[in-house]
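Working notes, structure below.
Only a single protein chain was left out; the remaining protein chains are all shown in position.
After this line comes chain A, so read on.
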Amino acid sequence: MLSFFRKLSLSDKVKEGILPYGVMATPEDLLKAKNQSSLLLKDENELRETIYDLLRTIKDPEKPQTLEELDVVYEDCVYINKPTTKGVSVIRIEFNPTVPHCSLATLIGLCIRVKLERHLIASFKLDIYIKEGAHATEDEINKQINDKERIAAAMENPNLRDLVEKCIQEEE
């Protein structure tokens, strides 16, 4: 389901604010998006700012505040790493769970991934990590939120998908 959302972001309807539910992109749409990407990303700083703007408004799964208000994400949490062998941008996000035993850290990781994959038009690779030392089981969570197969399966679970949808919904 994850890539489903990414592909939604590629269609014009999304930019108009309409989610064409049940429509998945074809390879042609993806190719078109790839060709656009070089025009859309002027430099690394701009990319970082665009990403942070998407992250800051994500809502905490159980509190009324946003991730920015709770200091779960902060301006320096977006890194642009060494690109892949063929030159695709590698984005690393670090986040800081509110408490070291935060049971919702995986869900927050999922929200970050789904929102970025849905809204960023450029082709990129995404790594999401918990800020070092900020969680009792950070290695376990890091592994889980970077396993594309588990993420894909999680987003096909209707309950989880609804939770993620609520957290990443943009206020008008």
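Assume contacts are C-beta pairs under 8 Å (C-beta built on N, C-alpha and C of every residue); 3 or more make two chains touch, one makes a residue touch a chain; residues count from 1.
As a working rule, contacts and distances are computed from a predicted model.
The chain absent from the displayed complex carries the UniProt protein name "Probable cytosolic iron-sulfur protein assembly protein Ciao1", chosen from "Probable cytosolic iron-sulfur protein assembly protein Ciao1", "Origin recognition complex subunit 4", "CDC20/Fizzy WD40 domain-containing protein" or "Eukaryotic translation initiation factor 3 subunit F". From the options A:63, A:125 or A:166, the residue with contact to the unseen chain in the full assembly is A:125. Remark: the residues of chain A touching the chain excluded from display are 1, 3-4, 7, 24-28, 30-31, 34, 84-86, 88, 123, 125, 143, 147-150, 152-153, 156.
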